[in-house]
Structures are given as C-alpha cells and as structure tokens.
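All protein chains but one are shown in place.
Now for chain A:
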Amino acid sequence: MDSRARNLLDEALGLDQLTQLKPPLGGKAVLIEDCVETSGSFVLHQLIKRLLTAVPNSSNVVLFLAFANPFSHYDRILRKLGCNLGAQREKGRFIFVDMLNVECPVGEEGKAGGRSGLFALFANITKVLNALPESNRKCLTIVIDDVSLMEVAAHGSSDHVLDFLHYCHTLTSDYGCSLVTLNHEDIYSSMDGLVFLKQMEYAADVLVKVEPLATGLAADVHGQFDGLQMTVLNRGSLNNRMSNFQFRIKENSVEYFYPGARA
C-alpha cells in the first residue's frame, strides 16, 4: 500500500523517481488549489517531506515563504511525517521565511530609496539562490503556503503579486529551480478575481485541485483531487495527464486511492 500510495501523487507530480542528479520537481511550477471545506496544505507537507527526506544526502533545498502558519505548526506536522524541520534548517536545507506579520506595501516606482516589500522579498530569494553552488541551484524549491495572504500583505495589489509570481517563474526557467504555491480557489469566484486565478493556472505546469466529496464529509475519505493536470513538454509535444483520485489524511501519512478502491 505504501509504495502504491507513493506512486499516485508522486507519479502525478513526477516525484516517483527522485535521484541525486535529477532536480526534484524538474523545474516545474506547481499550483495547489483548495477551498474552505477542504484544505490543500497536506500536499505542501507531503512535498516538503519528499524533497527533504526521499534521497539521503541530497542537495535539495526548500525555501518556504510562510504567510499562513508559524514554524512551530509545520515543525510539529512534519515531525509526525518523519522529517525534522529544525535539523534541516540547521543544515541549511530548509529556509523558513516568516511572513505572518510582515507587510509588503507596494511603494511608488522611482521613489528614492523606496523598495516595495515584494521587491525586497524577491531580492532575498535571489540572494538565497546565488548563495547556493551553481550546480545545486536547480535543487531549490520555493514554496509559498498562501498566495491569497500575500495579496493581503500587499494591501490588495494583486497585479504586483502576479508580477512577483512571474518573476519567480523566470527563476524556474533560468535556473531550473521549482516553485510550489497554494491558493484558495473559492476566493476568486467573481469576474475580477477569476483573472488572477486563471493567470496563475496558466503559468503553472502542474495544477492540483483539492476539493471535498460531493456527498459531504466522510471519516474514511477526506476529499478528492479534481483533475490533477500536468502539462508535460515532451520532445515538442504537450501531454496532458489527468488524474482523479481520493485521499484520507492521517497524522503520519496520507492514503491515496481511486474512488471505490480503498483497501
């Protein structure tokens, strides 16, 4: 069951064959979408765990921009999953940037000495990237745990947040590093908000949509992935792989199974 479970999500994300030589997500941009009823943060936890512990002595580095929860929350959860974030942080493989109380006001361009918060944040990211040896830069994964809170931090400047994300995307193409973001799909139901979400979806290579079951809550099945899409550029042709499977979240693991196939 374990190896099968690992294959369903990992296979969909391309994490089933992690090696020391290959970058973890292959320079992809992953977008996780969830809603109030079902949180998608467990996907973030699984990804971090796979990136940091799947291959021993790997040079994978995770740069985590935390807008939603403090370090203690993630530390506790990842410990139960078998990953010691404190130790990884000390080794320089997990870089936690606490953005919970940080405002990112957008200053006017051209203002002397004025650097907007998002600009400074991106500068920090490139600083971390440049501090890594050149051969290891593709092993960096930037994780943003809540893009909607980044908009709040930027006082509603969604355009600037999109620009920031596009700059992060350029890092994936220039350096081969990966980007994982989480956003709440149900926030962007109005026409204006839809543009923001669609732009994020368009730029993403992998889209993971987490939603509750149509029948409501269940103790055995906590939700489902609605069309895990992956656009793969394979020798000039685009392949769209769709996966629909369900999940059950436990303290120390997550079970994935096709509908009706739960053992």
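Methods note: contacts are C-beta pairs under 8 Å (C-beta built on N, C-alpha and C of every residue); 3 or more make two chains touch, one makes a residue touch a chain; residues count from 1.
Methods note: contacts and distances are computed from a predicted model.
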The complex's invisible chain, by UniProt name, from "SWI/SNF complex subunit SWI3A isoform X2", "Epoxide hydrolase", "Elongator complex protein 4" or "alanine transaminase": "Elongator complex protein 4"
Contacting the left-out chain in the complete assembly, out of A:128, A:203 or A:249: A:249
Which residue of A:57, A:135 or A:189 touches the chain not shown here: A:189
Residue touching the undisplayed chain, where the options are A:76, A:166 or A:198: A:76
Where the unshown chain meets chain A, residue by residue: 36-39, 41-42, 45, 69-73, 75-77, 86, 89-90, 96, 98, 100-101, 103, 148-149, 152-153, 155-156, 184, 186-190, 192-193, 216-219, 222, 249-251
